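Every protein chain except one is present and positioned as in the full complex.
Which chain is which? They are A, B and C, in the order written, and residues in each are numbered from 1.
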Amino acid sequence: MGIEQIYNEILTEHTTSNRNKHHIENPTHVCKGVNPSCGDEIELEIREKDGNIEDAAFTGVGCAISQASASIMIDLIKGKPVEEAMKLAKTFFGMIKHEITDEEQLEVLEDAIVLKDIGHMPARVKCAVLGWHTLEDVVGKEK
Amino acid sequence: MGIEQIYNEILTEHTTSNRNKHHIENPTHVCKGVNPSCGDEIELEIREKDGNIEDAAFTGVGCAISQASASIMIDLIKGKPVEEAMKLAKTFFGMIKHEITDEEQLEVLEDAIVLKDIGHMPARVKCAVLGWHTLEDVVGKEK
Amino acid sequence: MNPYRNDFPILSTKTNGNDLVYFDNAATTQKPVSVIEAINKYYQEQNANPYRGLYGLSVESTNAYEEARQTVADFIGAKSSKEIIFTGNATGSLNLIANTYGRMALKEGDQVVAAISEHHSNILPWQQVTKEKGAVLSYLYLNASGHITEEEIEQKITGNTKIVAVAQVSNVLGTINPVESIIKKAHEVGAVVVLDCAQSIPHYQVNVQELDADFIVFSGHKMLGPMGIGVLYGKENLLNEMPPFLTGGEMIEYVSEQEATFAPLPNKFEAGTPNVGGAVGLKAAINYIQKVGYDNIKKIEDELTDYALTKMKEVPHITIYGETDITKERCGVISFNVDDVHPHDTASILDADGIAIRAGHHCAQPLMHYMKVAATCRASFYFYNTKEEIDIFINSLKKVRRWLGYGD
Partner (left out) sequence: MNPYRNDFPILSTKTNGNDLVYFDNAATTQKPVSVIEAINKYYQEQNANPYRGLYGLSVESTNAYEEARQTVADFIGAKSSKEIIFTGNATGSLNLIANTYGRMALKEGDQVVAAISEHHSNILPWQQVTKEKGAVLSYLYLNASGHITEEEIEQKITGNTKIVAVAQVSNVLGTINPVESIIKKAHEVGAVVVLDCAQSIPHYQVNVQELDADFIVFSGHKMLGPMGIGVLYGKENLLNEMPPFLTGGEMIEYVSEQEATFAPLPNKFEAGTPNVGGAVGLKAAINYIQKVGYDNIKKIEDELTDYALTKMKEVPHITIYGETDITKERCGVISFNVDDVHPHDTASILDADGIAIRAGHHCAQPLMHYMKVAATCRASFYFYNTKEEIDIFINSLKKVRRWLGYGD
């Protein structure tokens, strides 16, 4: 899958609709992720309750890939236990690094699978993982 | 003329005999010339009277070429007017740089002509000119 | 067909299945066969440590190195090859000046003046040394079209100014700075001028004596030469006054356990085994540039740039930064953005079509802040580029917004 597919409907839908790009009420966690070489900046807000991610959204500026990846991630993790979100992050990194290639294993990533081939554009990998790394920073550190 | 000729009788005679390697009485000029990259060091002593070089000699350490060149130079300049010694130095530099190639013009250099081809050993040029440069420093500066 | 392309093997390669269109010449240029072969030949026939050996090969290596130095000296009109110091790149040259001349000349309250459009390499060394010395680093700002005005020069270069560090050509906007005025004013107030020629010398004749520049710097790799070799030119009297920077082999005269004395110019500033292969490559690069000729280079590049600017203006939703008129002190470096599209996306989409442009802050974050943009795309040309390549570029540019889901 080449870049044309990566910049496909899902990406453009996520970047132009801005569905998950806003502030949330009473966030319990806020964390900024930056990509100094690009100028990509994401601020992730999460409201956690009893180990579940009740609400999540992001603000910030960046390229389509970092923005879409963050937006897709939020669709995925909202309503899920923190633990499961962490597992998804691991799977996502595994997919990007081409360490996990088994389609069934990747199924949990749903829309995020579209970013599978970003590994062929090494310069853009940092953009694709920015949101997920910020997620790890925001909730993963506590354990 | 190759290196075998340069290291010929004249050179070896001048370096092994040490004819001009000593101190002189009542020198009017003393000057040290050094060649930092080689460690060659020459101290030239000259007694000048009424514009003539009455006596000259050198002390110091160095390679055969710097020592022989200095010794040959002293043979040449002793008893000559300072002005003529300066002219000889110019001719010597001209010969080394291959700017003066006319044999007749070079005749005045007598034994020093043996150093004509030192230009083919650029690394050794500094050795050959050390004595002559010191001469320029010692008496040339005054004018 | 451009007659020079055949000399550059890489220009015939493919990238992502398409012919390579290399428009990142401000970052580094490609190398002609003659440069690559000069390096080859050096290593196959002349390689030795220069200066140190008395044997034939070392003499050859010394000669090769010193001939390269003389070639550079002649190329920029230096009085003597002693004024040419080889470094690793322009950044190395600028650090050398800041750490030696800068440290020596600056006192508390003194001023270093740079243009806001400087490359980080001409900013950070001055930030460091001004901070260390309690001096002030201040900036020449640009007008709306990216130029430094005469008023700005008059106002900013003052009696406190000791050093003016400025690029002849901006690597972001392609603007040609009024260095004659800057040098004149700087000399009036007794300041020295450090001219960053990294972006100018690949395209324009630089004559240090005509300019009366005190120091100039540039990189071999941006002018057809290999990486790992840069140049610092300094006026002989200034270089003589300066303490050495890096110390070690080759740059000494006498060394005892506690003290050392230093070699005369240029060796004083070249510590350790020099990059002879790199210098030989740079010499071949200069020869190539001279063969093509600066007049010719300018003619080709101005035509390309004018064509590109005209075509880009016809594409909707494109913003070009700085001067857009080729006749007004600008050259073949074009910074732009596609509306609503992050420059990284633009670069990736163009890359899919084989087009190499840069996107980012171009090592000029202060300029980005000043222009209030996060990043830009940059296309930069060299004489081996063609109008056909610009057509491919324009076609690809037109697709960018559609790929990202915008209607037009």
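Basically, a contact is a pair of C-beta atoms (placed from the backbone, for glycine too) under 8 Å apart; a residue touches a chain by one contact, two chains touch by 3 or more.
This one's a predicted model, so the numbers in the text were calculated from it and none came from an experiment.
Peer 1: Taking the full complex into account, find the residue in C:152, C:323 or C:351 that is in contact with the omitted chain.
Peer 2: C:351
Peer 1: Touch as defined at the start, partner being the missing chain; which of A:24, A:86 or A:123 qualifies?
Peer 2: If we include the chain that is not displayed, A:123 is the one touching it.
Peer 1: I need the residue numbers on chain B that touch the omitted chain, in ascending order.
Peer 2: Spelled out for chain B, the touching residues are 2-4, 7, 9, 11-13, 15-16, 37-39, 61-65, 121, 123-124, 127.
Peer 1: Against the chain that's been left off, what residues of chain C make contact? List them.
Peer 2: Listed in rising order, the touching residues are 9-10, 13, 15-16, 20, 22, 24, 27-28, 30-31, 35-36, 39-40, 43-45, 47-49, 52-58, 88-92, 94-95, 116, 119-125, 127-128, 137, 139, 219, 221, 226-230, 246-250, 252, 254-260, 271-278, 344, 347-348, 350-351, 355-360, 363, 365-366, 369.
Peer 1: For chain A, which residues lie in contact with the unshown chain of the complex?
Peer 2: These residues touch the chain not displayed: 36-37, 121-124.
Keep in mind that, in the parts below, only the chains that are shown with their structure count from here on.
Peer 1: Find the geometric centre of each of chain A and chain C from their Cα atoms only, then give the gap between the two centres in Å, rounded to an integer.
Peer 2: 39
Peer 1: In whole angstrom, what separates the CA-based centres of chain A and chain B?
Peer 2: Spacing between the chain centres: roughly 81 Å.
Peer 1: What whole-Å value do you get for the distance between chain B and chain C if each is reduced to the mean of its CA atoms?
Peer 2: Computed from C-alpha means, the inter-chain centre distance equals 48 Å.
Peer 1: Give the residues of chain A that touch two or more other chains, as numbers and ranges in rising order.
Peer 2: Within chain A, no residue touches at least two other chains.
Peer 1: At which residue positions does chain C touch at least two other chains?
Peer 2: Not one residue in chain C touches at least two other chains.
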